[in-house]
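Beneath this line is the structure, given in structure tokens, with notes to follow.
A single protein chain has been omitted from the complex, and every remaining protein chain is retained in its original position.
Labels run A and B following the written order; every chain starts at residue 1.
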Amino acid sequence: MAQSFASVSSAVRRSPQMPDHNFRYWIIAPSVFLLLLIGLFPLIYAFVVSFQQITMTDYDTSFAGLVNYQALFSDQRLWESILHTIVITVIALPVELILGLALAYLFLEKMYGKQIFISLIVLPTVISPIVSGATWRLLFDQRYGPINQVLSWIAGREVVMLWTIEPILVYPAILICEIWQWTPFMFLILLAALSSVDKSLTEAAELDGAGFWRIFLKIELPAIWPVMAIAILIRGVDLFRIFDMVWALTGGGPGTYTETISIYTYVQGFRQFETSYTAAIAFLIVALMSFVVTWAIRRMGLAK
Amino acid sequence: MSDVKISGLHKHFGAVHVLKGIDLEIPTGEFTVLVGPSGCGKSTLLRTIAGLEEVEQGEIAISGQRMNDVRPRDRNIAMVFQNYALYPYLNVFENIAFGLRARKMPESEIKERVTSAAEMLGITGLLERFPRQLSGGQRQRVAIGRAIVRKAQLFLFDEPLSNLDAQLRDEMRGEIKKLHQTIDVTMIYVTHDQIEAMTLADRIVLMREGRIEQVGAPLDLYERPATHFVAGFLGSPKINFVHGEVLISGSEQVLRLVDGETISLPAIASTWPKNIILGIRPQYLGLASESRSPDDVRFSRIIDLIQPTGSRTYITVKLGGRDLVAEIESTSRGNVGDVLDLSFNRLNALFFDPATGRAL
Partner (left out) sequence: MVILGRYLLALSVLIFFVFPIYWLFAISFKTPEEIFHFPPVWYPQKIQFANYWVLFKDGDATSVWNSFILAGSSTIIAMILGTICAYSLVRFKTGGENFAVWIISQRLMPPIAIIFPIFLLYVFFGWVDSYGGLILLYTAFNLPYVIWMMRGYIEDIPIELEESALVDGCSRWAVLWKVVFPMARAGLFATAVFTFVFAWNEFIFALVLSRTEVTTYTVQVTHYFGGQSNFWAKIAAMSVLGTVPVFITVATLQRFLVRGISMGAVKG
């Protein structure tokens, strides 16, 4: 039978850990180092420098207080760029979402050649935004671009629309390019999510007499919401920091008309070399994004 | 020498106190079964012995050497998992040889050990195949093969038969028992199935809620359970329990049941409490026989339920407000609603204290 070995030393003392206990820290070390490099270092640097006054001409590293941050508030161009970015985001995101959803429904049921259709529709998403911007710039060209040509043919007279230059036209141009490239992204994700909704739920509802909208709103939408939320988050963040595509299409122009916040920051840092001021802007952006993103991630329980 | 000594073992998973002070000694060469209901801590105990869980408090020693800080691979143990843990991207030979290759054994020796283990288990023809091409029983054999080739001093089994269907389980049970007879190695086996425990074990360790309830040979636990829980856990169908009050009138001791029925008891000690539990196994409860003995307790009851199993038939009746199961020959006939005369020998009855659960 069992004997009692309740010796004082083993009962009271906590035994030391096994030799492999630190393994888990060694294998995250290189990753953590690299992540700190891009995650923490720039933040600290931007924070410090934003309180100084380093410009292209002046290398003043003395503490200058909140002078740069104050300048932020009165910087018209900055707030305009934020506005531009918001406009793009607020229009493109819902459109991509709705179109993506519509496309998902179009391809949900069995269809001959479905795979081929989907593989081709997805192509815009995997090309570089620079390439897509360049492509649409070619398409929108006032004389030799097919779009103006087709419009001319429809209108019966020559149509010369300066898509990438006219203030009225630039935003539609950007939005068309953006929606063209990223709707397939939404489409793909939503299609997969819709496909995985339990068929028995929708079939039971159909038998009960529910129509399309009721099924969509009450059954399918709640089921795909977690996935949709992630897609919206990813796309929303990407839209907010949009750079490549606009750069290729309009270069931020005409003038600063389509300057997004990323483009403005770039210009301030690498054209004007307003080091400290750029740092302040960068810090502002990062702080803002961190809060929003962390809140969103926690809210969706992504980290589990 | 490959005995195992566990002393004062405690373990928490977060706030849950999973092992509440385990003291256990397992002698060399013995087949010990850790058995108990889900959540009793038996798997945790096994995994701690293997080194897959860290020891919080207490000590584990194998062959007299303290193993708390020793890595699993240095403990010279072999383990067979519930889900076989076969590597799908390696064929059977490589699966079995995995541990040997990890220890950089020479190729010739690896080949020799693997082929002899395969022979022992009757899977020589499967060495080139991949796990997905094997049946459940074959996979289990490969898993056992992997343990055998290591020539470890201690074998651990974590519910290896739970994933097999009933028939296969019976077959594999016999094979594992034969294995132990062939390879005389200390084996510790975890299961929730009390039949497996009874048939395989040299000694059973019955666990409950993180503590050891009783340790002993299977028949010891069966005939002389230390607690009400042990009596109820082992034995199929389950033991019958009846509650009652002890009444002493003169030289007569009587147990009065809830519905007024009385049963005269054998000798009672004065330490017995007022209320006790009487336990009688179905196989000791049967049709009242012609010959009467002074130890017989007889009563008549209406049949509530008849369950034939082929070899035996189980009749359910009511006594003391509870269902009672009696075991009778299948040749007997009867219908639900008939009155049946039943009896049991009161010397076969077990008595328990409802407050502590301990046997009286």
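By definition in this document, a residue touches a chain if its C-beta (ideal position, glycine included) is under 8 Å from a C-beta of that chain, and two chains touch if they have at least 3 such contacts.
In this text, all values refer to a predicted model and were calculated from it rather than measured experimentally.
Asks: With the missing chain put back, one of A:Ile82, A:Val95 or A:Ile285 would touch it. Which one?
Replies: A:Ile285
Asks: Given that one chain is not shown, which residue among A:Leu83, A:Ile127, A:Ala204 or A:Leu217 touches it?
Replies: Going through A:Leu83, A:Ile127, A:Ala204 or A:Leu217 one by one, A:Ile127 is the residue touching the chain not shown.
Asks: Hey, which of A:Val90, A:Leu106 or A:Leu217 is the one touching the hidden chain?
Replies: Checking the options A:Val90, A:Leu106 or A:Leu217, the one contacting the hidden chain is A:Leu106.
Asks: Footprint of the hidden chain on chain A, which residues?
Replies: Touch set of chain A with respect to the missing chain: 20, 23-25, 27-28, 30-32, 34-35, 37-39, 41-43, 45-46, 49, 103, 106-107, 111, 115, 117, 119-132, 134-139, 143-146, 149, 153, 180, 184-185, 188-189, 191-193, 196, 226-227, 230-231, 233-234, 237, 240-241, 243-244, 247-248, 251, 261-262, 265-266, 269-270, 275, 278-279, 282-283, 285-286, 289-290, 293-294, 297-298, 302-304.
Asks: By the contact definition given up top, give the residues of chain B that touch the hidden chain.
Replies: Against the missing chain, chain B presents residues 50-52, 71-73, 77-79, 81-85, 87-89, 98-100, 102-103, 146, 150.
By our rule, only the chains that are shown with their structure count from here on.
Asks: Which residues of chain A touch chain B in the complex?
Replies: The touching residues are 1-7, 10-11, 13-21.
Asks: Across the complex, what residues on chain B touch chain A?
Replies: Touch residues, chain B against chain A: 5, 7-8, 23-25, 51, 54-59, 68-71, 212, 215-216.
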